[in-house]
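A single protein chain has been removed from this complex, and every other one stays in its place.
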Amino acid sequence: MNEAIDFKIVEEPKKPLAMNPKKFGMWLFMASIFILFMAFTSAYIVRRAEGNWQLFELPKQFLFSTVVIVLSSVTMQLTYWSVKKELTQRVKPMILITFILGIVFLFLQWLGWEEMVGQSVHLVGNPSGSFLYIITGLHGAHIISAIAFLLIVLHKAFQNKFDSVQIEICTTYWHFLGVLWLYLFVFLTLLR
Amino acid sequence: MNWIIWLGAVLVLVILYMIFKIGNLVGLVKGKKDEEFSISWNNINAYLFMAFMVFGLIGFFWYSFAYFSDYDPPVASIHGKITDDLFWLTMWVTVIAFTLIFIVMFWFTFAYRYDKSRKAVFFADNTKLELVWTVVPAIVLALLILKGLSVWSDITSPASKDAVVVEMVGQQFLWMARYPGTKDKELGHHNYKLIDASNEFGLDLTDKNSFDDFKSLELHIPVNKEILMKIRAKDVLHSVFLPHFRVKMDAVPGVQTHFKFTATKTTAEMREELNNPKFNYEMACTEVCGRGHFSMKFPVVVDTEEDYNKWLASQQSWLSQNPEYMKYVPAELKEAAMIKAGIPLDNAVTVQTAAIK
Partner (left out) sequence: MATLDVHHQTEIQHHDDHGHDHEHHGNFWTTYIFSEDHKVIAKQFLLTGMAWALIGGVLSVLFRLQLGFPEANLSWLKPILGGWLDSNGKIDPEFYLALVTMHGTIMVFFVLTAGLSGTFSNFLIPLQIGARDMASGFMNMLSYWFFFLSSAVMFVSLFISTGPAAGGWVIYPPLSALPQAIPGSGLGMTMWLVSMALFIVSSLLGSINYITTVINMRTVGMSFSKLPLTIWAFFLTAVIGILSFPVLFSAALLLIFDRSFGTSFYLSDIYIAGEALPNQGGSPILFQHLFWFLGHPEVYIVLLPALGITSEIIATNSRKPIFGYKAMVGSMLFIAILSFVVWAHHMFVTGMNPFLGSVFTLLTLIIAVPSAVKIFNYVTTLWQGNIRFTPAMLFSIGLVSFFLTGGITGIFLGNSAVDIQLHDTYFVVAHFHLVMGSASFFGMMAGVYHWFPKMFGRMMDEKLGYLHFWLTFVGVYLVFFPMHYIGIAGFPRRYYSWTAFETFSGFADLNMLVSVAAIITLAAQFVFLFNFIYNIFRGKHAPANPWNATTLEWTTPRLPGHGNWPGEIPTVYRWPYDYSKPGSKEDFIPQHIPFSETPESNLPSENDQIKLELGGVGTKH
């Protein structure tokens, strides 16, 4: 059954690509996440329009976490610029700060949940509360994935490897989740 | 009447025979002559397509005309006649289109089968042609849509005020009908938390409209009067389906849906028309709901107005059949409840004491 022909592959001249495939793949991945959250927010709107919708205060912690995530986007961008300008000694601290801000964001979200529990809004109960838990929870899960990604980049940085494409992708993803949170925050504030 | 099976079997056999007769399957095992492309096989396939087209169409038209009445449930509602007309209009339009394209397509496969001496024509596009066959179907569809939308908006428009109201409740695996009663003609409130073994509707007896509501295990409706069917479910999705009235509407727990229609033929008239003294209207469930989905039958009777009124008068309110539930009626409404429910007032004492116990 050994009939395949052996052959050598001649090295190709690099083609001018529209975009790095990995970067492009990340954009597609973000598109699908975006759709996922569009589905949830649409479901939220549809369900809310049917009435029997319990009102409660959006926890103020979410406002703080919004600030934190915007800050973290700034530091992430600084990381990227540092790599671009090859200021490698600035990369590690910047990633570290971003990482910490990410954790703080998650912590604030958690406090937000505790605040909701304090208002007697539980996961089980009126869908208005359930939706909030699910949407913030799912967003948080994505933040965790971004933090994991960040850790990989950090790990490499400690080995003094700086893959600018990887860091760019990580930056893009981080910004995306920040913008996604902004959207969710505004959405949840306006449509109580 | 097993002939259909035979027909199918014979058809299959014929094909098998043709293939086996000419084909040489042994060649597969023995290793065959290296012919690149077999023109005779090509022709056989082309002829088979022709045969398929001709016999397929003949079978389709013949069976449809000969047996269609077996598959066309007689229609007995006003809107049903209209949707049936639309159905048949669509049928004619599409069957004509289907037949033409079917013939043309298989004719092409036959007529342009491989021929060494011919070269295919390099014909890559033709804007005019493509425009025509985009626009023509679009126009035909537009006409069908227009008709459809006007029918749809009639069917879904609000029912008139004096429509006869009936509530259908679906549960695993049976239907129940609730009538608003003869005194107030309004359905009483219900609440699923009040449901128990006897109070199957979850009637809320603090609402005075519920006193004369009654339950029925048959759907009785008067002929030529608008019926407003209110529909709900207790456990999972069900769907009300009245095939002869062209009525279908899901029953959804937590949501009330409705459908309005007017029956045009009484059960007796239909029996006469079909020459079938055993004919009965039926209601079925068309949303899968579990084990007994296939047997959620509910008998339906269309009465003349007179018979309907007689039937109405003979029905007893739910409360009068379950007098122990008087205890849920607020004290100030008790007397009204007994009058409305048709419980004789001299029973009042016993009912009261029962309630106290």
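Before moving on, here are some points about what is shown:
Letters A and B mark the chains as written, and numbering starts fresh at 1 in each.
What we mean here is this: a contact is a pair of C-beta atoms (placed from the backbone, for glycine too) under 8 Å apart; a residue touches a chain by one contact, two chains touch by 3 or more.
None of the values given here were measured: they were computed from a predicted structure.
Contacts of the undrawn chain with the visible chains, over the full complex, involve A, B. Contact with the undisplayed chain is limited, among A:33, A:78 or A:147, to A:33. The hidden chain makes contact, of the residues B:50, B:249, B:268 or B:301, with B:249. Although one chain is not drawn, its touching partners on chain B can still be listed: residues 1-2, 4-5, 8-9, 11-12, 15-16, 19, 23-25, 27-28, 34, 37-38, 41-42, 44-46, 48-49, 52, 56, 60, 67-68, 70-73, 80, 82-83, 86-87, 90-91, 94, 97-98, 101-102, 104-105, 108-109, 112-115, 118-126, 129-130, 133-134, 137-138, 141, 144-145, 148-149, 151-153, 155-157, 171-172, 192-193, 195, 197, 202, 231, 234-237, 239, 241, 243-244, 246-250, 252-258, 278-280, 282, 284-295, 297. Although one chain is not displayed, chain A still touches it through residues 1-15, 17-22, 24-25, 28-29, 31-33, 35-36, 39-40, 43, 46-47, 50, 52-53, 123-127, 130-131, 134, 138.
Here, only the chains that are shown with their structure count from here on.
Chain A and chain B have Cα centroids separated by 48 Å.
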